[in-house]
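One protein chain is absent from this view; the other protein chains keep their places.
Should a chain be cited, it is by its letter among A, B and C, assigned in written order, with residues numbered from 1 in that chain.
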Amino acid sequence: MLTWLPQNVSTFGGDVDHLFHIIYYITGVWFVAAELFLFYCLVRFHKSRQAQPLYARGESSSQAAWVLVPVLVVLMLDLGIDKIGGDVWHRIKLELPPAGDQVHVTGKQFNWEFTYPGPDGKFGTADDQTIENELHVPVGTVVRFELSSKDVIHSFFVPALRLKQDAMPGRTIKGWFEATQPGTYEIACAELCGFGHYGMHGVLTVHTAADYQRWVQSTWGAAKAAAK
Amino acid sequence: METLLESAATRAHYIAIWRWLVVLAIAALGVSLLPISKIAALVLIFGIAVVKAAMVMRDYMHLKAETLIIHAIALIPILLFIGLALTLIPDIALRH
Amino acid sequence: MGASAHAPTAVAAVNDDAFKDIARGRIAVWWFLASEIMVFGGFITCYVLFRYAHGGWEDAARHVNWKLGAVNTVVLLTSSLTMILAHHAVKVGDKQGVKTFLGLTIALGLTFLVIKGFEYHAEFAEGFTPLSGLFWSFYFLMTGLHGLHLLVGIIINLSLLVMALRGTIWACGDRVELGGLYWHFVDVVWIFLFPLLYLT
Partner (left out) sequence: MATATPSEIRVGAHHEPHLGFLRSYVFSVDHKVIAKQYLGLSLFMALLGGAAAYLIRWQLAWPETYVPGWGYVEPQQYNAIITMHGTIMIFFVAMPFVLGAFGNFLIPLMVGADDMAFPRLNMMSFWTLFVGSAVLIASFFVPAGPAAGGWTAYAPLSARPIYTGVTWGQNLWLIAVAIEFASFLMGGINFLTTALNMRVPGMTLWRLPMLVWTELIAAVLFMLSVGPLIAGAFMLLLDRIAGTSFFVPDKGGDPLLWQHLFWFFGHPEVYVVGLPGFGIMMEIIPVFSRKPLYGYKTIVWGMIAAGVLSFVVWAHHMFVSGIDPRLATPFSITTILISVPFAIIVFSLLVTLWGGKIELTSAMLFAVGGLATFIIGGVTGIFLGSAGLDVYLHGTYFVVAHFHYTLMPLAIFGGFAGLYFWFPKMFGRMMNETLGRIHFLATFICFNCVFIPLFLAGVAGNPRRIYEMSSYDFLKPAQPLHVIATIATLGLLAGQIPFIINFFMSLVRGRKAERNPWHANTLEWCTDSPPPHGNFSQPMVVYRDPYEYGNPDAPKDWMAQNEPPAAPAPLGGGQIRRTGTR
């Protein structure tokens, strides 16, 4: 199961994968133990091997302990998972590290629009550029995004970043990520948004610093980019 | 069967409750016209509404004579939707 | 309950738990009302949250006719009184009283609906429809559903009145009480709708 996780290229993706592993092993042990117990009972206590069943109502406290003690262990493990999972959640969704780069992401049926502030670093100015389905970011930089939607609910999902956030019409939702490896990664829509939902897919390009500069120049022109 | 005397008393009680309900309804109207702060007015108006509703449920719907199970059936949903409303405040009411 | 008559005494005592003393009609009606509380609770929750989120609904709320609303409040409270008096009449065996009070309740219910109709008419004439903004959507939806509930209550009371006139109501004595529970519930809903929609 673990090997099916796609490559991780974000700073918090490692935490998500780590959490996945922890829960996988904890629940895996319980799962295997429970199933083994079940199948052992079915074989060992089949009526061909058992003349007189054990009469136990499980009501006295010593008998109830056979259920309640494992349950107590489950409770302890639950609280542990809550703690670790809560920390991961906090890091991804509640902390907003200082931005190195900004982008506005807008979902619409059935495309992603990425609006870049341009060399002046401000939105709402003449040099803003909107590119459909192509997100370009530099590697090793915190990218802050503001997510919104023009029509229905979409969900901005980048598996390689372990990032998912719904784009909700009428709201602007802030988020961030920091990519750790240059390359191209796919962006999907993870919330049913109409008949074109399956085709609503974009590409995240993570550039090295030099590549990113080249991309900026080719997009805004050398003169303007130099002004930055 | 109740005695005639008890019956008259019960009837008088129902009418007394109604009198209170009407008085409270007028009081709520009065509060809405008073020049007091909005919060104070809201608290007073909905306080009065709660009292009225409680009176109707207690005396007209005979909740005061009912057993625990009926109280539970009536009160749990009230608590539940109030809890729902409170939980949704950060998402819906404070979203801007 | 009837079955206990057949039981040996040894087990009769086992059964004295709290639930079996309640007539099943009352459990059923209260259960139904509880689900209604959740429905109206849902509406009120949405309304209150939206109202807080948006502001500016006071301007819209100023256009509803609070005077007619207040009259209607008194009408409905009075109908609750006549309803409970009808129930009381059944309890004490007052045959004329049952008919009178059921009839009064129905008349008051109809009065409420007529006044509400005038209100709607005036509001539509001023150009306020369910599409004139969220406040008006909620206003028409909630008062409309409340009116429908009242209409159902009137129909229930009419059937009770017919039974009273025919004299069959005495064989199934708690029906007026059960109908009354529903009627009072509709009143309670209005007790909250009135300040929510008219007074704030």
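General observations
In this text, a contact is a pair of C-beta atoms (placed from the backbone, for glycine too) under 8 Å apart; a residue touches a chain by one contact, two chains touch by 3 or more.
Note that this is a predicted model, so its numbers are computed, not measured.
The shown chains contacted by the absent chain are A, B, C, with contact judged over the whole complex. Residues of chain B that touch the chain left out of the display are 69, 76-77, 80-81, 83-84, 87-88, 90-92, 95.
Interface residues of chain A facing the missing partner chain: 1-2, 4-6, 15-16, 19-20, 23-24, 26-28, 30-31, 34-35, 37-39, 41-42, 45-47, 50-59, 63-64, 66-68, 70-71, 74-75, 78, 81-82, 84-94, 109, 151-153, 155, 157, 159-160, 162-166, 168-171, 173, 185-186, 188-199, 201. Hidden from this view is one chain, which touches chain C at 1-4, 6-8, 10-24, 27-28, 31-32, 34-43, 45-46, 49-50, 53-54, 130-131, 133-134, 137, 141, 145, 171-174.
In this text, only the chains that are shown with their structure count from here on.
Work out the mean CA point of chain A and of chain C, and you get 49 Å between them.
One finds 14 Å separating the Cα centroids of chain B and chain C. Counting only residues that touch two or more partner chains, chain B has 95. Counting only residues that touch two or more partner chains, chain C has none. Within the complex formed with chain B, the residues of chain C that make contact are 18-19, 21-22, 26-27, 30-31, 33-35, 37-38, 41-42, 44-45, 48-50, 52-53, 66, 70, 73-74, 77-78, 80-81, 83-85, 88, 91-93, 177, 180-181, 184-185, 187-188, 191-192, 194-195, 199-200. For chain B in complex with chain C, the residues that touch the partner chain are 1-2, 7, 10-11, 14-15, 17-18, 21-22, 25-26, 28-29, 31-32, 41-42, 45-46, 48-49, 52-53, 56-57, 59-62, 66-70, 73-74, 76-78, 80-82, 84-85, 88-89, 92-96.
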